[in-house]
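Notes follow the structure.
Some chains omitted; the rest stay in position.
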Amino acid sequence: MAGKSDFKPVDATVTPRFADVATFMRTQRREISAEIDIGLCGVPFDLGVNFRSGPRDAPAAVREASRLIRQVHPVSGTKPYDLCNVADIGDAPVNPLDKDDSISRIETFFGTLKTAGIRPIAVGGDHTVPLPVLRALAKDEPVGILQFDAHADILDELCGTKVNHATIMRRGLEEGLIDPNRVVQLGLRGSRFGDDDIRFGQEAGYRCITIDEYEDLGRASTIEIIDEVLGDGPVYITLDIDGIDPSYAPGTPVPEIGGLIPRDVQVIVRSLAGKNIVGADICEVAPCYDPTGITCVTAANMMFEMLCVMAEAVAAGR
Amino acid sequence: MAGKSDFKPVDATVTPRFADVATFMRTQRREISAEIDIGLCGVPFDLGVNFRSGPRDAPAAVREASRLIRQVHPVSGTKPYDLCNVADIGDAPVNPLDKDDSISRIETFFGTLKTAGIRPIAVGGDHTVPLPVLRALAKDEPVGILQFDAHADILDELCGTKVNHATIMRRGLEEGLIDPNRVVQLGLRGSRFGDDDIRFGQEAGYRCITIDEYEDLGRASTIEIIDEVLGDGPVYITLDIDGIDPSYAPGTPVPEIGGLIPRDVQVIVRSLAGKNIVGADICEVAPCYDPTGITCVTAANMMFEMLCVMAEAVAAGR
Amino acid sequence: MAGKSDFKPVDATVTPRFADVATFMRTQRREISAEIDIGLCGVPFDLGVNFRSGPRDAPAAVREASRLIRQVHPVSGTKPYDLCNVADIGDAPVNPLDKDDSISRIETFFGTLKTAGIRPIAVGGDHTVPLPVLRALAKDEPVGILQFDAHADILDELCGTKVNHATIMRRGLEEGLIDPNRVVQLGLRGSRFGDDDIRFGQEAGYRCITIDEYEDLGRASTIEIIDEVLGDGPVYITLDIDGIDPSYAPGTPVPEIGGLIPRDVQVIVRSLAGKNIVGADICEVAPCYDPTGITCVTAANMMFEMLCVMAEAVAAGR
């Protein structure tokens, strides 16, 4: 399934990277159609947070930051735009004044993508976003999940609500969207509200790797674990940007010091080459707390890493 | 009703203004009680916005900025803390994950204040906040309103919802909380979604003064109009910070250029001496868009202006 | 020449203003065609400056800031999108490594617009930009010019070059693009390199209004002068953002204190209703010096003001 020439991103030698409208990684802004293999999109939703807000502005800001990204992967040599058709398909519809309506609209949007055979890479939005995405993508078959995050997001409820940025890894399991034996949670850390902040996933079978265990294991062993746990089934990647150390990603609602470094996330995502990546997201980027812009630059680069392994999966017919 | 000595704000000659916890204008943090005449409080709610978010952080940030404020008014000579008991009574309870629940809790909080005989000066929060405040304060008698704002906030609905930061001046009227013949809307401007962005209030009897008409009238005539329209009944002041020009108050979700300057707002609020000020708020301050801090400094000063005219009302037994 | 429905900007009730890709004022991103009446575009060129750089990023940043702008003018009631077809036609091509090549490409781009019958509103770019624009638009007939600016831009050369951001009002006259009897320069101020910083225009017949004279005249008289000087011929508006006071527009390479306020610029642009506006630009916006974002917000609003008077001209068949 080779990428069509009329789907290629803007050519920087013709239009400098700072010019014209910003789309994700300078891909074309296309309407949803079956021609598209991978759809880059935004989910400007942040009504699921209980501390600082801001991720509704992430799709716009990451589009801007992603002007930097070029077309060829420096390590794998992957050329995603030669492998398949990639486009910026806009943002999922949301209702900024209604959380539940938004969740519903987001699910519908991703359902449309699934129907059209488009694999999404979404820029949230807060970390509630993966739930409606999975409701669309995984309704027929639960997926394995690689979650980069400081927080396990397995609470039963927060402020009396069941759907928010701290409960998705419990909800998704309860709803049959997640295969508990194919989940890795990486980067967990930070002070806790109580003993239950992490336990549910452990009991459910998730492979929870705190930052302390990660340090002990080292990256190579961790990659082996991830490979083994995720196996051959469909895999969904969710990157809560607060999984990354706040020195590298300060623009996030709930920063936790002592986190993963971008290099580690890059190398781990690269290790997913060969997996059947069915979807991915990057959440909890809050541009209003990112005066240096590096959080958005980091997110843009991670989007490219995800694109490359997903494009390989598309090309391989996985 | 003279202010008690044990209610006095922190003495800056003993504790420098940069020291210790930040309360509104360095008043004491007190629990609600009938001893208190004027209650300074926050309403950290911003689920009623349809563009950028952020005002949930305003109570905290305005408390910090208000360290600057001293105790005596430079023009009127009013000494509010000699006139009555003033305290920081904390923040109204909100549920960051539930808009309707928050609205309900806010109304209850202000109902408690009303019962205790406390007049509130609230720092929002987005401009949905005045509605639950008025539901508590004005449920028995509609109030006159002086609204500083770029936007009339008289839409019937926004994104399918009836209660949000763009509808309160219609909802409040419908609910019998606002006396339509005693309303002045000042500073209206900015591009419009449609012809109806301002009409409802005009038809209802509100005195709408666009920035253009304000320029024509001049401040002195405007003050006369305000005096006449508000009359002798209970008056509520609502300052949407975007009524002020964004050069002076950039930290706001929906800035509109060409606005009021702080000096004008100061002098107009001062002209309310003699009115029966029953409540006041300052809304739409978004600290995350305020890198210079001047928005919060402006808000803190406006809180002091409001306090002085309200304290005069308390002392006069109005 | 009524605006077609399929040319309407994105509907904010369907797609919130913070969502999806940013175009100028949320108009559609269209390729150049004769169907378009008014083309909003960027000119990301800043190789013509001799102090700080940065305006190459203005088209992107003003697109982002212009998410705020709605569809109806609050004073005139003008609905530009009902009057004619308006679109975001992208950015003029530039070569970031070659000043002269860029100037040439920009001229060609605007020549194409002229051929297609599209009136441009351009966001520069530094204040060299109007020269290649005028070379395209005014090659057959010199235009009258309303220039908002701190600097007269009438030097003969700068650093040994003839085409840069300080010479365009001389070059344009020499090249027969400017009708010297129909030029108003408004807002001139700031320390000078020498006595010649302003003289050329005065001798050529330009109506130069320093900030001091503006203060003496008042806005109303100034508007009369502008009306009289510009007359009935084709008019081009150029807004060097440093014409506006740096408190309102700090993000600019060469700020000069004591300038015009945005309100004045708004009202003056509005006074051009009835003129034959053939083109307009906003230059010298440097987002990297605009941490509060108000410079870009100001620019976006000025773009809307220009659009409304230009749309009236289109609709009137001028």
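When the chains are written out, they are named A, B and C in that same order, and each has its own residue count from 1.
Everything that follows uses one rule, which is that a residue touches a chain if its C-beta (ideal position, glycine included) is under 8 Å from a C-beta of that chain, and two chains touch if they have at least 3 such contacts.
What you see is a predicted model; the values in this text were computed from it and never measured.
Of the identical protein chains in this complex, 3 are displayed in place, while the full assembly in this structure file contains 6 copies of the same sequence.
Everything below uses one rule, namely that only the chains that are shown with their structure count from here on.
Chain geometry summary: the mean Cα position of chain A and that of chain B are 40 Å apart. Measuring from the averaged C-alpha position of chain B to that of chain C gives a distance of 38 Å.
Multi-chain contact residues of chain A, defined as those touching 2 or more other chains: 56-57, 95-96, 291. Within the complex, the chain C residues that touch chain A are 14-16, 18-23, 29, 42, 44, 56-57, 59-60, 63-64, 67, 88, 90-91, 93-96, 291. In the complex of the two chains, the chain A residues touching chain B come out as 46-54, 56-57, 95-99, 101, 158-161, 164, 288-289, 291. Residues 50-52, 158-159, 188-195, 197-198, 210-212, 215, 245-247, 250-251, 254-258, 289-292 of chain B touch chain C in their complex.
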